[in-house]
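Shown here: the complex without one of its protein chains, the others still in place.
First chain written, first letter: the chains are A and B, and each begins at residue 1.
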Amino acid sequence: MFLLLVLDLAGVLVFAVDGGLTARAATRLDIVGVVSLGMITALGGGVIRDILLPDLPPAALRDWRYLAVALVGGLVAYAASERVHRTTARPIKVLDAAGLSLFAVTGASKALAFGLGPFPAALVGMIAAVGGGTLRDMMVGKVPGILTGGLYAIPALTGAGIVVVSAAVGAESHLVLPAAALVVFTVRMLGLHFDLEPPSAPAPPTT
Amino acid sequence: MFLLLVLDLAGVLVFAVDGGLTARAATRLDIVGVVSLGMITALGGGVIRDILLPDLPPAALRDWRYLAVALVGGLVAYAASERVHRTTARPIKVLDAAGLSLFAVTGASKALAFGLGPFPAALVGMIAAVGGGTLRDMMVGKVPGILTGGLYAIPALTGAGIVVVSAAVGAESHLVLPAAALVVFTVRMLGLHFDLEPPSAPAPPTT
Partner (left out) sequence: MFLLLVLDLAGVLVFAVDGGLTARAATRLDIVGVVSLGMITALGGGVIRDILLPDLPPAALRDWRYLAVALVGGLVAYAASERVHRTTARPIKVLDAAGLSLFAVTGASKALAFGLGPFPAALVGMIAAVGGGTLRDMMVGKVPGILTGGLYAIPALTGAGIVVVSAAVGAESHLVLPAAALVVFTVRMLGLHFDLEPPSAPAPPTT
C-alpha cells in the first residue's frame, strides 16, 4: 500500500535525524558515528518488526528507499547547525514523537496485512515504534525511554490499537492511519509538555 | 504439549516478577517502566529462541496467554510491598533461578520438537534461559549475569543437556522436564548460597 510506504519512510526520516542528533548530544561522535546511530534508530524498529512477522529479508534491506532516506536523515543531523542543539533538547523529542507515531500505525497495519490477530498486531506496532529508540539508547549507554520516559509506550500502543480496531470494524484505512498517528503524536507531546508521568512505585532501598 | 506450555508460562511469570522487581531496584521507574522491564525479561528469552528455531511470529505474540501472564507478573512486581525489597536482594535471585530452570528445559524441548540436533537444542535451551535476563541487564546498564554471575550459564546448559540426553535415550519426558528444571534450580541456588564461582583469569592491567 502506497500510503503505508510513505508514512513508513516519513518515520524513517524523522528517526534518522533524531538518532543523529542524539549521537551528537550524547557524545562527540564523528560523521560515521552520527550517521550510523541515525540509521540504526531509523531502521531498527522496522527490522525488529519484520523479524517478528516474519518478513525477511527486512524491508530496510530489500528496498533501497529505506536506506537512502535513513542516510539522508543521518547526514541532515550531522550537518545541522549547532543552534539546533543550543536551544534545548526539544527538536529530538519532537522528532522522536513523530517517529513513534508513524511507526506505531504502520507497524500495526503491516502486521494485520501479514495475518496477525488484532492484539498481536497492536503489539507489533508498539514494538516497531519503540524499537529504534530503544536500540539507540542502549548503544549510547542510556536506560531506554520505554523504561523511564513517562507516556511513551502507552501512546504508541493506543495508536496501534486504533488502527487494529478500525480494521476490525472495516473503517477506511486511508484516513485512519494519519489520524491515528496524529493521536499518538498529540498524546506524546501533551505528555512531554505537561510532564505527565504514570504513577511510580515507591523507591526501594538499594539492594 | 500441555506440560511444555505450563512450564513455559510458569517461567514467564517468575521472570516477569523478577524483571519488574529489578526495575524497581535499579532505578525509580514508573508503572509502565516496571511492567515493561518485567515483560521484556519474561518474554525476551522465548522470543530469541523462536527467532533462532525459527517459529515466527513468536509464541509470545501468537498466544495471548504469554502476554497476559507476563503482564500479571509485571503488575505483581509493581504492587509488591516495599518489604519485599527491604529484606535483601534474595527474591530476585530466587525468581531468576526459577525462570532460568524452566526456560532451559522448555527451550531445549521445543528445539528438539523443531528438529534440531541434540547439541544445538541444548544451546537453544541455554539461550532461552539466559536471554531475558541478559536483555534486562543490558537495558538497565548492568553487565549481564551470564558474564559475571558465577554458576549461571552452566546449570542452564546442564538442564538443557539432561532434556536432550533423555530424549535421545527415549526417556519419558513428563517426568524429565520438571526433574531437569529442579536440577538447574538446585545447582543455581547452591551456587548462590555457597558463592561458588568458576575460576577467574588473573585481572589484567587496564588497557
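One rule holds in what follows: contacts are C-beta pairs under 8 Å (C-beta built on N, C-alpha and C of every residue); 3 or more make two chains touch, one makes a residue touch a chain.
This structure is a prediction, so every number in the text was calculated from the model and none was measured.
When you scan A:Y78, A:F103 or A:Y152 for touch with the missing chain, the hit is A:Y78.
The missing chain, though absent from the display, is touched by one residue of A:G11, A:G33, A:G145 or A:G191; that residue is A:G33.
Listed residues B:I31, B:A113, B:I154 or B:A179: the one in touch with the omitted chain is B:I154.
For subunit A, the residues in touch with the chain missing from this view are 23-25, 27-34, 36-37, 47, 51, 54, 56-58, 61-62, 64, 67, 78, 82, 85-86, 88-89, 92, 138-141. Subunit B residues in contact with the hidden partner, per the touch definition given at the top, are 51-54, 116, 119-120, 123-124, 134, 138, 141-144, 146-148, 150-154, 197-207.
Convention: only the chains that are shown with their structure count from here on.
When the CA atoms of subunit A are superposed on those of subunit B, the rotation angle is 120 degrees to the nearest 5.
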